[in-house]
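Right, one structure below, let's go through it.
A single protein chain has been omitted from the complex, and every remaining protein chain is retained in its original position.
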Amino acid sequence: MLSPAHHPGEAAPIIELDGVTKRFPGIIANDSVDLALRPGEVHVLLGENGAGKSTLIGMLSGLLQPDAGQIRIDGKVQSIGSPSQALGHGIGTVFQHAMLVPTLTVAENLLLGGPWWRRPNKEGLVEKVETLAQQLGMRIKLDALAADLSLGEQQMVEILRALLRGSRVLILDESTSMLSPAGVEELGALMRRLVERGMALVFITHKLREATAFGDRISVLKLGRKVGEIEPGRFRELDEDTLMAEIVEMMFGIRSDDPESVAQVPGPVDDTIAPLFSVRDLALPAGPNAPGLSEISFDVRPGEILGIAGIDGNGQKQLAEALAGQRADAEGSITLDGAAIDGLTVGGRRARGLRYLTDDRLGEGTVGSFPVAINFFIKEVGAPPYWKGAFERGAAIDQRAAELIKDYDVRTPSRQTPIGQLSGGNVQKVVLARELAEGARVVIYNKPTYGLDLNNTLSIRQRIREVAAQGKAVILISTELEEVLGLANRIAVMAEGRITGFVDNGPDARMNVGRLMIGISQ
Amino acid sequence: MSAQDISTRPSTTEAAPEGEAGQPATPAARGVGKRLAMTVGPVLVALALAGLLLMALGVNPLTYYTYVIERGLLSPSGVQQTLTRMGPLLFLAAGLIVSFRAGIWNLGGDGQFLLGAVAAAASAPLLAMIMPAGFAVAIAFVIAIVVAMLWSLVPALLKGYQGVNEIITTLMMTFLGASLANVLVKLIFLDPGTTVPQTRTLPVADRLPRLFDTTISSGLLFGLAAIIAVHLMMVKTSFGLKLRIVGANPRAAIHAGLSVPKLTVAVFALSAGLCGIAGALDVLGVQGNVRADWNPGYALTVIPMVFLARFNGYASIAFVGLLSVLSIGGESAARRLGVPNDFTLLLVAIVLIVLAIAEYIDHRLSKAAKV
Amino acid sequence: MSDLFTTVFLGALFFGAVTAAVPLLLAGLGEQMSEKAGVLNIGIEGMMIFGAYTGFLGAYLSESLWLGFATGMLGGIFVALIMVVLCVRYGLNQIVIGIGLTLGFEGLTALLHHFQFSRTYPRLPAAEPFPIPILADIPVLGPALFRHHLIVYLALVLVIVMSLLYRRTQLGLNLQAAGDKPAALDVAGVDVFRTRTIAVVFTGAMAGLGGAYLANIGAGLFVPFITNGAGFLGIVLAMLARGRPLWVLLGAMLFGICLGLTTALQVAGINIPTDVIQMIPFLAVMAMLVAFGRRSSLPAALGLPYERGAR
Partner (left out) sequence: ADVEAIAILTPEEGTDYGWNQQGVDAARAAAEKAGVELIVAQGLGYGDVRPTLRELAEEGADLMIAHASGYNTSAPEIAEETGVAVAIVDTPEALKQGLIADYTLSGHEGAYLAGVLAAKTTRSKTVGVVVSGEPPSWNSQSAGFAQGVKATDPDIKVIYAVIGPAAYSDAAGGKRVTESVIAAGADVIFGQGNGSSFGMLQAVETTKAADGEKVMFIDVIGDKSSIDKGYLLSSVIWDIEPVYSAMIQDLKDDTFGTKSYAIGIKDDSVRLLKTPQVDEAVWEEVQAVREKMVSGELSIDPVFDAAEVRKLMSEVEE
């Protein structure tokens, strides 16, 4: 783990927020927030889902305007009326969601923003990028289409863009949530190099380990208010565990030691039990931006959680889709309880009890403009008792939706609220309820806790354990090693569309999985 | 991209006032009242604007509007014309609602309308010679539906299986459809009894019955039934929900196991079928035949109406009614005051644009009010 | 019969094809920029008819074709500005407003025509051609391609200019970003509204110019509904061309040549009903769509109003 090598003093802040307040219909997203961003400091912003972190960032980057309070830059009160003003003040932002134009090349993306009549100065760019990349140890493919980059590479490009613009302040909003562990370490190292150059960094994350490893100062938001701050002085004094405990208390009001650590490591299940779910020689042709699959074979026994680890983009999503029946071009055999299901459609497989929890809950998992209530049932449209004949039975749907909202603790203003307005964690709970509510026998989870806050993460992990305990077969795809190690009985490692090996969970599992991931077989 | 992405402010939130799943009646009623106010107000503003233009032309706007309302809405024979005109327009609105709600921009309604009309006009008079008129008309409707559906097949397959944007294909098919309708009328289904290039005429007595003692075609009732049925289908049935899922998020539809290509083809078939019925209804209920070069372009003017109605069937009835009043009444007022008939076109456009602006202001205000 | 196909006749035929293609080319180039920037400009027919009217009025009053082109562009821009305010600024539905503008300006120009010109039907003098030396004397091709009004060559030059603009300038990048991912353009510090405004105003200018060309050179006068769906064809051409100006030119020429073919077959006395011949250009385009239309990649944000900070 990295620890701050350089200890900055209390330099004068570049930016100060003073009583900044932002209201949205029916909610105060930021309530009189004070915050100072100083050069040479990584300022970590923590808070639950919906605490108001992104809103605060929106105001710094010119996307949103505060309703009250003021922003001082270099001591002077300034307004940040647009993203270009923010850039003018030297504030660069890497947003929670990628902000590159997919149809332009990396170079073109970096050139966006020049005077419109000018010819884009590619030569000058190449030069500047080379120097910067060398200084910071980044690798940038200037001629690649942005759409062809991995999420991590896209983030690097966005960081580079902020630096090219001469930013003094760099804001990273949940930049690590899509990175592999190695990518996270790399980003952390880069952050250190940047603050060493005198920049002020804002780092938003849901992962406390990252906060403690990379931060110099921590501020915690809760329900739009700032509920606490840990100064660099105290930050350095406390050891990691105490620090985490203190943060958790600020965020959730509960005391716990390491909330993410798992008491007992699950061991392998009895391999004499007949498998519930078997896959043999599954293959899929490669797509333009996605790897194909080949020779994928595995069994999952009832009550077993099979973890699938690997760096993002190695065919995990394709595997999940092929298993769920979303890929017509898949070959190979899939059996559930001894019966072949590879000839069945998505609906057919679902009827047999195969459930797939997608990692893209807003893109394909839900219909954002539809009410929460309907989203519970979009995979069984037309089925009784919610539809009778062809007709919708509103009362039955409402009643069942109310039950599920209660059972799964979905926080929503009403059943009729469009699901797109809920926070990510709550959307995830709706999807979870839909897949697990009735008749599940085999469940495929793809990154089930991506982007969720700690509370939601923990409760969803608990649900996964419960599901397996009920004798169902579980496939858990995750890029977070901790998650896989904490839940799975057995772990398969995927690389370039193949399974490169299986590891039984146990004391040596972390090392063995790690070796497989970096290409060293057991 | 696919045209699903061509967003429409009206459709961004589906939790519309009428409620998806059995909401209490009072807020719904209040919603309707408010919608009514939000429609009548802007229409008045639009009329005032058009009135200024009339004054510039030296025409008293009050007289003009008195004539419009008198003819379009109040005089017994005028209102019968208005109601008759609504019949085919309602079918077009129904057809457009199906496709727009499913996220498919069928801009080919006019071509489907024309071919439906020609198919009906070609078949009904011939069939009526060998069977009772009622059967003949019924079969002609079926033929019109089939022809219009077939006409939409190329855009449907291209969209469903090749992802070709349907705005281009349906626009092209409308140009093509208008030419083809002409070819059919002039060369194939020509009435041999006249030198005028038109199809055989279905006698008045054989056309769809009129309502009671009026001149209102029973097409109005079919139109009302169709649009209400389509509305209920879209909001109350599983098939409608599937279509709406495809429309709102095609990826979610695939994830949920829906066959998007098949549903796409089904949407085209339904939508084109309804537009084809509109054409057949105009022929079998009102016109009796199709003449060469006839293309009333109804679908193009109905498109904005269903948008303004936020794809809601009931609201569409009101907007189609408004369009009919303006066109029937406007024609009369223009004639009586010596204003060129083109003024009616301008009037409809001003109403359309002002309504769209009002919709926007309403949206803003209700957003601000929630704070 | 075949002696009709003299070089003079063929020259005139292709000359007519070019004349018919120019308004489509201009409309298509204009629409292309709107679409690139994410605005589906259904109102282009209205911009065109108003440009035809103001262009004719300007040329008629000033007795200068060039002033007429200028007023035509201004007329198109006027309609485009309405579209900018309503659809780009306030994000109103582009299809509703587009159809509204088309109907409204068709009605308005017919009305104005009625009061101004319907008793006199003023006509402009013949447009002075600008023969390109040497090239203009090539048989058939010379008179067909190189004896046009200067504005025709400018329209052709525009194809190249647009290609360069899209590929070689910052504005080209901005436009593409505004259509594919406006939020990314915004956070890069470029005003999405301004970018889209430029695009829609350009569309208006081109549509207006196309209309003015149609009225002043194509017809030499203004009559109501003179554009006859040329704007809608422009939309189709722009969508088919998928961002490449050269393809707009090819598409427009295809239409022009098909129209010329219609005339040629008739003049040759070939007894195909004209309604059948008239379907040729549309059939040709549909055939192209069936053959090559697969996954036509339109800008991802086409038709979507942009709202900063919205989720």
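Chains here go by letter, A, B and C, matching the order in which they are written, and residues are numbered from 1 within each.
To be clear about the criterion, contacts are C-beta pairs under 8 Å (C-beta built on N, C-alpha and C of every residue); 3 or more make two chains touch, one makes a residue touch a chain.
Note that the structure is predicted; figures quoted are calculated from it, not measured.
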Left-out chain, listing which of the shown chains it touches: B, C
Options B:Gln198, B:Thr237, B:Thr264 or B:Ser316, residue touching the unrepresented chain: B:Gln198
Contact partner of the left-out chain, one of B:Thr39, B:Thr169 or B:Gln287: B:Gln287
Counting contacts across the full complex, list the positions on chain C that touch the omitted chain. 1, 4, 6, 8-9, 11-13, 15-16, 19-20, 23, 114, 118-121, 123-127, 214-215, 218-226, 228-229, 259-260, 262-264, 266-267, 269, 271, 273-274, 278
Contacts of chain B with the missing chain: which residues? 71, 75, 77-78, 81, 85, 175, 178-179, 186, 193-198, 201, 204, 215, 282, 286-289, 291, 293-296, 328, 331-332, 334-335, 340-342
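Going forward, only the chains that are shown with their structure count from here on.
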May I ask you to sort the chain touch graph into line, ring, star, complete or other? complete
Which two chains have the most contacts between them? B-C
Rounded Å distance, chain B centre to chain C centre (Cα mean): 29
Within their complex, state which residues of chain B touch chain A. 11-15, 19-23, 235-239, 241-242, 244-245, 248-249, 251-252, 254-259, 367, 370-371
Residue numbers on chain C that touch chain B, as the complex places them: 40, 86, 90-97, 99-108, 110-111, 114-115, 224, 229, 232-233, 235-236, 239-240, 273, 275-276, 278-279, 282-283, 285-286, 289-290, 293-305
Parts of chain A lying in touch with chain C, wherever the complex brings them together: 58, 61, 63-64, 82-84, 86-88, 93, 95, 99-104, 108-109, 111-120, 161, 165, 420
